[in-house]
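What follows is a structure written as structure tokens; I'll ask about it next.
Left out: one protein chain. Kept in place: all the others.
Chain naming follows the written order as A and B, and within any one chain the residues start at number 1.
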Amino acid sequence: MITKKDVEHIGWLARIKLSDEEKEEFTTQLNSILDYFAKLDEIDPNVAPTHHVSGVVNVFRDDAVKESLDQKDVLQNAPKKEEGFFKGPRIV
Amino acid sequence: MTSISEIKKRMKETSAEEVVQSLFDKIERSKLNAFITLTKEQALKEARKADKNGAKGALAAIPIAVKDNISTRGIRTTCASKILKGYVPPYDAHVIGRLKAEGAIIIGKTNMDEFAMGSSTETSFFGPTRNPHDLSRVPGGSSGGSAATVAGGEVPIALGSDTGGSVRCPASFCGVVGLKPTYGLVSRYGLISYANSLEQIGPLGCSVEDVALLLDVIAGHDPRDSTSHVVKKKRYIDELEDDVSDIKIGVPKEYFEGVDKGVEKAVWDGIKLLEDMGASYSEIGLSHTKYALASYYIIAMSEASSNLARFDGVRYGLRLKKDKDWHTTFSEIRADGFGEEVKRRILLGTYALSAGYYGRYYLKALKVRTLIKQDFENAFKKVDVLIAPTMPFTAFKIGEKIDDPLSLYMADVNTVPINLAGVPSISIPCGFANGLPIGMQIIGKHFDEGAILRMAYTFEKHVEATE
Partner (left out) sequence: MKDVIIGLEVHVQLNKLNSKLFCGCSTKYHDSEPNTYTCPVCLGLPGALPVLNRAIVEAAIKVALALNCEIAEQTLFYRKNYYYPDLPKGFQISQYDYPIATNGKLVIEGDGERQIRIKRVHMEEDPARLVHKGPIERSKYSLIDYNRSGMPLLEVVTEPDLGSPKEARQFLNKLRNILEYLDVFDGSLEGALRVDANISLAGGARTEVKNISSYKGVEKALSFEIVRQKNLMRRGIKVVQETRHYDEARGVTISLRTKEEEKDYRYFPEPDLVPFKVKDKVAEIRKCLPELPDAKRRRFVKRYNISEHHAKVLTSELGLANFFENVAAKVGANQAATWIADVLKGELNYRDLDISAFSPEHMIQILHMLEEKNITEKGAVQVIRTLLDKGGTPAEIVKQKGLLKVDEDVIAKAVDEAIKENPAAVKDYHAGKNEALHFLVGQVMKKTSGKADPNVVNKLLREKL
């Protein structure tokens, strides 16, 4: 069982501000989905996890320089910018 | 529906420009809401160019629709989400480069579930897409726009993406052909990630031939995607033979549990038809299927929670008027920009990866993934392909399941194991129930797209699926 407080913490980790109703609703929904996920508690397979389904290893590129994007294209989507920089929120 | 050959015929009779214009006329009158963005001006320009200079390439002057999670340089790409507001990619996805190289004309970006998270195309910020067979019903998802527009005869072919069934589900619900390639066959470069380890871009069309042709164009190694395979390039179009006499079919009994009667019957009729054509079949067990859905959702949501962390309004996308401290700013942008289903999955994924739960959820899911993969490997020692219903039921009503997320997840029970194992699967129409199309999926070995396409092609030639 996860509590409303857990949902709040998860929301913080995921940087999603949750309203009070959302917290309530998600607590209920998440619990019912997690109940379903608990199906996996039935088994404890003694096999290696499959992180990469293809089994491919050792994929590299050569240390060659490729052309970067134009600054104009880079900044074209920026909601806020200043003197060639992206403008972000304040830290503190 | 309008096939590629039909389009070619009409273009010969009139002109590329006229044909493309007629498609836009149809789309602009359409009630399907299959598109988020139309690229009419550019498309008509390219059509005129083709008329003037002659069209070149495997898809010369062929109109195509592209799912809106595939990056297109200069064309807004939204993932059907508010959070990507105003985003215009400065680069093309690998598959877009391939389409352009082969002369295809992109006519627009199709509607989808927000960030491909859904099986009904109802979670789009731009409103739901409708099923051309019954406008009150969903087209399936998440590539619902791509499937609906093809089914509605608005465009011959389209690209979708399939993370847990997102090409095959809408193909099934809309009565078109859709293929999920082997993991690694098609480059994901430029595909906006939902769950990287599971998804592939896949072709949709009204015939197996068109799907094979489109697959020929988009398949192949791309050094920009580390998970892209180096496979010997063969032309799938050349593998389309009307002959299945040497093929052994396996029928996984688990995939028929809880399936609607009408769907079950149509799929069995399909298998019997293939038997008549010379294939043999046997029942087979994929014993870990019952764990696939939980495993799939845990992996997909975990990866998604991390993939979607980049949407913070700094470099692109939604930004609120007033900034506060960075933590509050990010939290508010993401609260406003993401829809409910996306939030739900991010929260669940964050939880599944968090300290203390990683072993119980994420790691366990990956171990189950190994078992599922082994199930398929064992099955393919005995048979060449597997055949099963794509979806357990036909298209449901818009709004019918949206308030019960878990029941919506359950709809993917037959499609997700394929993504976990990374094998290819094609969904083809195999009949109707109450006027709604039914899809049958043919699942193959890794990189054996040739075999499933050949089987689908043969089936399509001989089946008489009428409403």
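One rule holds in what follows: contacts are C-beta pairs under 8 Å (C-beta built on N, C-alpha and C of every residue); 3 or more make two chains touch, one makes a residue touch a chain.
This structure is a prediction, so every number in the text was calculated from the model and none was measured.
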item: Absent-chain contact - pick from B:264, B:303 or B:375; value: B:303
item: Candidate in contact with the missing chain, chosen from B:71, B:414 or B:458; value: B:71
item: Sole residue of B:362, B:376, B:396 or B:409 that reaches the chain not shown, by the stated touch rule; value: B:362
item: Contact residue for the chain not shown (choose from B:153, B:223 or B:262); value: B:223
item: Absent chain, residues of chain A that touch it; value: 13, 15, 51-52, 54, 56-69, 71, 74-75, 82-92
item: Chain B, residues in touch with the chain not shown (by the definition above); value: 69-71, 77, 79, 84, 87, 89-91, 93, 188-193, 196-197, 223-227, 302-303, 305-306, 308-312, 314-316, 323, 326-327, 330, 350, 353-355, 358, 362
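Note that in this section only the chains that are shown with their structure count from here on.
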item: Inter-chain centre distance, chain A versus chain B - centres from mean C-alpha coordinates, in Å; value: 22
item: In the complex with chain B, residue positions of chain A that touch it; value: 2, 6-7, 10-19, 22, 26, 29-30, 32-34, 36-37, 39-45, 47-54, 56, 59, 61, 69, 73-74, 76-80, 86, 88-92
item: Of all residues in chain B, those that touch chain A in their complex; value: 86-88, 90-91, 183-184, 197, 223, 226-227, 229, 290-291, 294-295, 297-298, 305, 309, 312-319, 323-332, 334-335, 338, 343-344, 346-348, 350-352, 354, 360-361, 363-371, 373-374, 405-406, 409, 420-422
